[in-house]
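A single protein chain has been removed from this complex, and every other one stays in its place.
Moving on to subunit A:
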Amino acid sequence: MLRLLAPKVLGYNSVCKQLLRNMTDSSKPIESVIRKKLKDAFSPTHLDVINESYMHNVPKGAETHFKVVVVSDKFTDLALLKRHQMVNSLLSYELQHGVHALSIVAKTPSQWNDSDKIVKPSPNCRGGFGK
């Protein structure tokens, strides 16, 4: 039982530490970390980090559901699956500690310019699609 609990407690502590480290934007600590990591890793020409947690059954101000829009040269010639894997692995810590939904739009600058640049919100957790 203790063994089961231990990783959770440790995880919680490190999340707290991370929260403290990122007090620059105290209201959105995880959003800020995600933004910084993506910025550093992909030097994106366009970056959006959207907190979609309000659409789900979680407390107000929660940071559990995110959508990220990353437009970067680094995605050139890479398949969609590979691009998503890059973003997922970059944010694997966050995904294991609190963030449980991550929707990804990963485009190259030319794909982004050719698109309508409208990113639709993700479906609601409960009762999506007119239910």
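Throughout what follows, a contact is a pair of C-beta atoms (placed from the backbone, for glycine too) under 8 Å apart; a residue touches a chain by one contact, two chains touch by 3 or more; residues count from 1.
Everything that follows uses one rule, which is that contacts and distances are computed from a predicted model.
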Listed names "26S proteasome complex subunit SEM1", "Protein cornichon", "Glutaredoxin-related protein 5, mitochondrial" or "Nucleolar GTP-binding protein 1", with the criterion being the UniProt name of the chain not displayed: "Glutaredoxin-related protein 5, mitochondrial"
Residue of A:32, A:45 or A:124 in touch with the missing chain, whole complex considered: A:124
Candidates A:58, A:78 or A:95 - the one touching the absent chain: A:95
Contact footprint on subunit A, counting only the chain that is left out: 80-81, 84-85, 88, 92, 95-96, 100-105, 122-126, 128-129, 131
